[in-house]
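Okay, so here's the structure we're looking at.
Here the complex is missing a single protein chain, while all its other protein chains stay put.
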């Protein structure tokens, strides 16, 4: 089925609206990934519910809207996916089966996987049978993902993996991982990497849940010891992993804008906890000019941010701006969210430090303040964004790196061995 | 006369107080250097008045309190100078005969000058007959004063100078200059410099008054063409100018705390134009909580700054802090003054942009805002202070420089030739 | 400024840019520092020929747009005004022309024609001395039979000493009234103010029992609140476009400087601490372009969020415009504070624009009010 003969977007939208209205429940943050601190039992129940929900969408023919039919998808266009997402606004969705399962993992398999890998995994992803994780960041790595130390050594038709990966959201209840590993220490760092897929739950992989300071336990760290992977589970060529990795990260940056991801339009915006105005109301500062000044500031940052996103999307789309200009949006967004978290904390006054459940939207604002830097760390730090803007957008001289033209084993590393 | 037999500080203070009270007029900002925009005629009259006033202080035996007797001074201690400065609070003083004449210029001559140089110039400085300038910064140089391009070439017993110097305050009405020049382009930059003294008003030196954006014309630029200097006017060894230069800049950083400088104690603090509170009063915002919040912020910055200066002075004095920690005070002071200028501008509202003379302290606040960065540029930029703090105080790795181990003529320079 | 202009818009912008390059290079701006008007009438008239004055007026009244979106077209001129630090009563004359085109009667037809041709200029008397919420007007316009009488003070008023016509927003009982007052009317006195700007001139204007026939009223007596708000949105959108132009120019100059200036054997552009500040500035600049364009498009389309977007633009650009230019000064060092350097032309522009038609703080209070009203509905 080609695009020409595909159902047109308006008709598809109509069909989607009807099915969604008849089959899905209203959106509730209580079940959605990452929005609340949950017990393990609650989280596992939510994972099971998400798998069932994904299966329901699959059975109705709305899963993998942009995925080719031979891998279980609908072979439609990004416009169809957008229409579906718009109709989905206000309804439940399988939050744990989208990112990173469909993007970047499915996207990377579609681009670099073998036919066998695609046929095995992508339909399983779309049915909710396989939830995937990214084994990308490492404890030693920080912003330097190409500096991976996790090592794969060839042994006949197999590879033997050792190392550690971190910041994998929900690895403890996930099934498969896309993994970047070092296969050659005698060449510069970008030229000795290879990508693999592997099941997470197997002897030799210990998954440790990381507790964040606000009590959330979504992130995990994995300790990988002598895990054997058949060569058939390699993605892309040996030592060419950075070619895959570059596209991998490019898919990752798309987030909810990926054509493979089903995500209710506008959800992010509506998920903000209590607004600054609500907090002012709940702490009796509605008439305080200083609180109102801050509320106005937060609102200006929000409106400016929306206009900036539109400008960047249009400019990158029309090639008036380079792809790298996306870093401008990342920097602005990180700083604006950081400032907004600070404003809310300030407006909450002492309820920001010590609160009772009666304090309405002011309760727990202090915890959000403690987690404030998340917006400038997660998904690439603002420091990296500033490097990209100055070097790639403005063309200023690149920072000197001491790891470019030397074998990776000779790159200077931490004296303590911590990194 | 040794320190043992010197008049004790209390008795000296008593004598100073009496003389000051009987002979000096109250302080007035109208005559003081740098505090107002003046016509050339007004400025020259003020220079003449300062010379007379300096002579009066000299004749009374209060000039050069820490300068040896053989050079016309009083051979007393820094404590005596401090006492004099304290008694001088609220009285007129010869603002144009202090900095840079006494410090760093006289201080450098005392440390590195020949006996003949000292006997010739220092008494003349103390009598108000010679006002000195620093020929240090260059148009190409910015923060990199050791990168001087002004060149002195030996010709028998003379040196021939060519080049340009800039940011000399009041060079157009000054007499002599202390000048850093390059005497060797074939060695690394710190090893090819030499210091000279020279009269400013002579054929071959063209003094150009720089107009600042607020109309002030205190700063000058000099264009030096084939100026001949006898070798007797060299200070320190040939090509050893950076040895002199390091101490020179160390004297310069002392500002009003130099033991050679007579400056009413606390004057700087009292010189602030309209306070934030006065501006709020004059613009009808005395009851505006937002204006009051900013007023409180400005006051906090001021009080914290005083405590910080005391801490740094005590710590450097007791060697618990390195000398380099002075950069902490410089950074704080620059940022605090910058913020305070912004606060005043914000409180002034639209009178900060457009004003009538009836607007009281709000008038001209906008011009102060335009000049705001002065506090973070003059006397060494805040960027340089941050380098010093991170590298010299915290011991972090030095920035890579491309001008250290190569002959100065091979140092990379601006492609446009502007620098 | 919009990334994707139509060919006609691009030609229009480019024509104005070339004209300003020729007519008002920064040396010319410096030369005119003490010129009472800051510009020649012929300059303004030639600008009018280029279309500077006609974009907010319908074709039936002699105006016309480039793209069908007159406000957006006009922000292209305003952007170039900011990028050149150009003189001339661009904002006030267009505001008055728009007001006359919308609600002017027969009595004002010839005035409007003269504004469009550049033969005369006009200005808007809106803000008043003393602290008050933005939009609170106290100048009194009293109806006396078939006359009106104006009493009160307006400031700052752009180009009031050069203007032939003053559009005055005043209060009549509970509502707002707007009247077009000849600058020569008895009882009108104009006093120049000093400003941070080099190119534009502002005054305080006093109305002492200024008596005019009631035909001077533009629109309805007591019913002009909507028009005044509309004019405020336009003024803010145009100033924001100017500010973005000035930011762009200052930023470009400073990027060039950073590549050209060497310190310790390296260009400034190679120092990471400075590179990161350039990244911040670039981000503010792009965000400024974006919100300025958003405010202009909303004002053009008269969407419901036009007022809120104008306030967001002003709140953001007021603060970040001056911060960006000040950081450009810092990166230049002392030379950036000299009169001979061009940087202060742009710093002055954004500094004065920051406080005209409401400070960032005033607009933040307005934004809070918007949020409050919306949440009350939700």
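Letters A, B and C mark the chains in the order given here, with residues in each chain numbered from 1 onward.
Following the convention adopted for this analysis, contacts are C-beta pairs under 8 Å (C-beta built on N, C-alpha and C of every residue); 3 or more make two chains touch, one makes a residue touch a chain.
What you are looking at is a predicted structure, and each value in this text was computed from that prediction instead of being measured.
**Q** Give the residue, chosen from B:224, B:277, B:371 or B:411, that touches the chain omitted from the document.
**A** Selected residue, touching the omitted chain: B:277.
**Q** Check each of A:111, A:175 or A:288 against the chain that is not shown and name the one that touches it.
**A** Among A:111, A:175 or A:288, only A:288 touches the chain that is not shown.
**Q** May I ask you to list the residues on chain B that touch the chain which is not drawn?
**A** 275-278, 286, 289, 292-297, 299-301, 303-308, 310-312, 314-315, 318, 320-321, 325, 328, 331-332, 335, 383, 385-391, 393-394, 396-397, 399
**Q** Residues on chain A that touch the omitted chain in the whole complex?
**A** Looking at chain A, the ones touching the missing chain are residues 139, 142-144, 147, 166-167, 210-213, 215, 219, 283-285, 288, 290, 346, 349-350, 352-357, 363-364, 366-367, 369-374, 376-378, 381-383, 386, 399-404, 411-416, 418-419.
**Q** Residue by residue, what part of chain C touches the chain that was omitted?
**A** 271-273, 275-276
Rule of thumb we're sticking to: only the chains that are shown with their structure count from here on.
**Q** Measuring centre to centre with C-alpha atoms, which chain is farthest from chain A?
**A** B
**Q** Starting from the mean Cα coordinates of chain A and chain C, work out the distance between those two points in Å.
**A** Computed from C-alpha means, the inter-chain centre distance equals 43 Å.
**Q** Distance from the CA centroid of chain B to that of chain C, rounded to the nearest Å?
**A** Centres of chain B and chain C (C-alpha means) sit 41 Å apart.
**Q** Between chain A and chain B, what is the separation of their C-alpha centroids in Å?
**A** 55
**Q** By the touch rule stated above, which residues of chain B touch at least two different other chains?
**A** Residue numbers touching two or more other chains: 288, 290, 400.
**Q** Listing for chain C: what residues touch at least two other chains?
**A** 267, 361
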